[in-house]
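Here it is: the structure, laid out below.
Incomplete set of chains, arranged as in the complex.
Here the chain labels run A and B in written order, and each chain numbers its own residues starting at 1.
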């Protein structure tokens, strides 16, 4: 099981702050992203989406494990 | 030292308090970013700073560790606002102490650039016409 977070404009575009995924594991972050599309209000490309797993930046090839916390968000704009 | 602030903070008080814990410094460089009431041609009346609780603090501490490894520093202080902000309030503080000025200047700027590209904060602007928008890009730092 994966716990998924969306932040900022991606939270609004997906229509979700958090989701739970119970699909087959391990899978890459990219595969998870495709799997989630059916739950989005509209399809969203990977472009300009950042991925963090267990609160560390990673890439779309990262192999997700049961219990991981996965976050998707747009480029950061703090400071 | 890294702190997140739900309320307005006084950057000079934070700098002085941290400096009181340090010895041997001859140089202190600091940066304070404040909210402007103007962006991309529009009047901005307020801002909301969203972040990723848990990841934010860890990322900022990692950035400070990177700076401490890269330069010979005696201390670093980073503070960042979250939540609702009004114009002229400070958003971010980075400060570095070192024996000599070169290290403090370079590390302070490095902390800001690293924070801008890596710390999980997102700004949402409230415009004077009542609409809201997410800030999509950062101003170049170099």
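Going forward, a residue touches a chain if its C-beta (ideal position, glycine included) is under 8 Å from a C-beta of that chain, and two chains touch if they have at least 3 such contacts.
Predicted, not measured: the structure shown is a model, and the values here were computed from it.
Colleague: What formula, in the shown labels, sums up the chain copies of the full complex?
Modeller: Chain counts for the entire complex are A x2, B x2.
To be clear about the criterion, only the chains that are shown with their structure count from here on.
Colleague: Would you kindly tell me how far, in whole Å, the mean C-alpha position of chain B lies from that of chain A?
Modeller: Chain centroid spacing, chain A to chain B, equals 26 Å.
Colleague: Residues of chain B touching chain A in their complex?
Modeller: Touch list, chain B to chain A: 33, 49-52, 54-55, 58, 80, 91-92, 112, 115-124, 134-138.
Colleague: Can you name the residues of chain A that touch chain B in the complex?
Modeller: For chain A paired with chain B, touching residues are 5, 7-9, 52, 55-57, 71, 73-79.
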